[in-house]
Structures are given as C-alpha cells and as structure tokens.
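Please read through the structure below; I'll follow up with questions.
Every protein chain but one is kept in place in this view of the complex.
For chain A:
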Amino acid sequence: MHKLSVSAYKEVLLLLRDWGGLAILFFMPSVLIITITLIQESTFKAVGESTLPILLVDEDRGEIGRLVAQNLAEAPNVQLITAVDGKPLSQTAASTLVGDGQYQIAIVIPEGLSDELNEKVAHNVDKILGEFALTEADSTKQLQRNEQWDPKEVIIYFDPAAGQAFRNATKNNIEKMLSKVEVEKIYAVFIDQMELEEDPGLLDNEIIAFKETIAQKGNDGIIPNAVQHNVPAWILFGIFFIVVPLGINLVKEKNLGTYIRLRTSPVSYLVILGGKILTYTVICLIQFALMLLIARYVFPLIGLIPFEPGTQLPLMILIAFISGLAAIGLGILIGTIAETQEQSAPFGAIFVIILAALGGVWVPTFIMPEVMQKVSAFSPMNWGISAFYDVILRHGTAADIAQPLSFLLLFFAATLLAAILYDKRHQSN
C-alpha cells in the first residue's frame, strides 16, 4: 500500500511541475468547453435572432415579386435589400455581391413569373371547376398551351462559404414563402371564378400547426438546451485528452531510464501503474468538477445558459469516474506501446479526436451514415456520452446507464490487460 501511495505521490509531483501537462489537463478543456459552447450557442442565435440581409432582384415586377418583397419585409430577422448605392439591383450585380461574400443570399424573381403563375393557377382552377361544370369547357385549348410552357425558375444565389445546413434552411424558408404566395393566388382565383364575395371568411392562419415538445421521463418541465448537450460531450472530450499526458509520462520513463529502475525494483508493474491510475483518476474528477463549475458559474457571465446538474450530480460523477478509468487505460496502452513521445503524443491526440468524432461529440450519431453509426457503437466516448445524455436529458437512473458504464469498465480492463501483456511480452522477447 505504501509503495502504491508513494507512486501516486510521485505522479502528483511530476504533474504539478509540468506546466504543459497541466495546461493540457485543465486549461485546454476549459477553453474548449467555453469556446465550443459559445460558438454553437452563437450559431443558434445567428439563425434565430440576428438580422440576415437578403438581396431581392424583382425582374417580375408583378404580383409575385410584390408578395415576395412584402413577405421578406415583414419577416423577422430579415433585412430586405432591393437597391445598392441607390441603384436597383440587377441579377448580375446581385450575383457578384454574393459571390464576393458581401452578402450571403440573393433571390431573383424572373420576368413574367406572375403571369405564368396566374395562367397556371387559372388553368388548374378552370380544370377543377370544369369537372363540376361550373365554368366554360375551354380548358383543352389552354392545356395545349400550358404543355409548351418553359417553366420559370426563382434563382437563389448563395455565398460559396455558406454551409449546406444554412443553405437548406434558407431554401426551405423561401420555398415555404413561395408556396404561401401560390396558395393565396389559388384562393384568389377560386374566389374570382366562383364569383364569391371579396372576403368569404377564409382562415388566415396555417391549417396545420406544430408544437415542439421534448419527450422525456418525468414531468419536471426542464427542456434540454445546447449547454446540456455540449457540457457532457466536452467534459468527456477533456477527460479522454488525459491520454496525451499519460502516454507521454510513460514514454518519458522509458527514455529517461527510470523505467529500468522501476522494473528492477521488487515491485509489480501493476503497483507502478496503480500509482498512475490513482493520480489520473483524481485528475479526471478535478477536471470534471472544474468543467461543471465553469458551466455553472462562468457560462452566465458570457451570456450562456448556466448548466444545472441538479439531482443527477452523483450519477454524473460516477460516469466521469468510470470514463476517466477508460481514458487512463487507453493512455497506459498507448504509452506502453509507443517508443517515443513523437509517436505517443500525436497518435494519442488524433486517436482521441477520432473517438470523439465517432462518439458523437461533434456530430450526433443519428445523422451519421449507417456504417458510421455501427462503428460509433465501438467508441468508448459514445458509451460515455450515451450515459451522460441518459442521465441529464432523459433523467435516467443508475440502472439505465449500467450498460454503457459496463462497456467503459470492460474497456479499461481490456486496455490495462493489453498493456501489461505487451510489457511482459516485450520483456520475454
């Protein structure tokens, strides 16, 4: 026991005097959790709250152009721009401005779009009403003309730097707006054709409404937010980054020759590793506590929602503890196999990033391709994140997280065993 405690004490001293290692263990994850959460939160705000300038080139100069302009002008968070430097926008000018990155979006309503829509709607309404013999059956002639129509296209220019998600979201909104214009037009034609009064009392609101609700256990009204998604993910990323200093620590011992002393002393390798496991487990828990404190007390100071672990804190500590063991096992294995710091440090760092990517730290696993989803199931970070999400977002109990925690413990045991066997084999060879 004394040998284990002096080994752990030695590790503590080594860490306390290694500023670079301490930075990796505490400072970098702290910066990471603040930066990433801030960026993601800002992105949500950018989409939801900030004003987006949109260039509109109305070559139609008809009803649709007017309605689109009106809808854009009335839309929240949109700044409608139809002229630049006092000159009305042309398609070429709009394309250049967006291409140069000065604006993110430009919409071009082609010439004659209103006339075309009017004719199409009129034709369709005629056809429907004709079925009921409510109008003159002269649609056959019109149909022939329609088949020769060259459909006009609304052109949307995007900044090349705009992400696909942003483009899809914007395109959907514009399509939705144009559909609304189309529906309004159809209603208008029906009213006209059927010679109804100007306002027949049609419902103005959307016919089908949506209510977004988070499905969760219990009914305490807590709605998961970006912080609750980000904090556990980046806590876990920070914990797993322990692989880098731990790997370096082991390689350094081999290179310094202290490994020779340790292996020729009457102490089992497990005791030597035990000192490291003990110390780095405490480091993981301190790291976890630090990140939670940042999320709880620093986040509100920089405009983020504070993270409230509430009654789930004990289970979160358990997950952090067992995830820490898994990370330590991996660090020991990498440090045992690597011959130089140049091998262990980049490999450890890149491997953790891969595990994080696979584990769903950056991109949720459910939007990954099917193959990657299957691969993701083998990432220890995925098990850790699942456990955290089960506890924080789904209010899971200890029983609910038993499986991912068992996987993490098995991973720890397997990596530690592999490191010991490798070391033993290395000796006997």
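In the analysis below, a residue touches a chain if its C-beta (ideal position, glycine included) is under 8 Å from a C-beta of that chain, and two chains touch if they have at least 3 such contacts; residues count from 1.
Throughout what follows, contacts and distances are computed from a predicted model.
Enquirer: Looking only at the UniProt record of the hidden chain, which name from "Electron transfer flavoprotein subunit alpha", "Spore coat protein CotJB", "ABC-2 type transport system ATP-binding protein" or "Nitrite/sulfite reductase" is the right one?
Expert: Its record in UniProt gives the absent chain the protein name "ABC-2 type transport system ATP-binding protein".
Enquirer: With the full complex in mind, choose from A:P151, A:P266 or A:P369 the residue touching the hidden chain.
Expert: Considering all chains, including the one not shown, the answer is A:P266.
Enquirer: In the whole complex, what residues of chain A lie against the chain that is missing from view?
Expert: Chain A touches the chain not shown through residues 2-3, 6-7, 9-10, 13-14, 17-18, 256-258, 260-267, 427-429.
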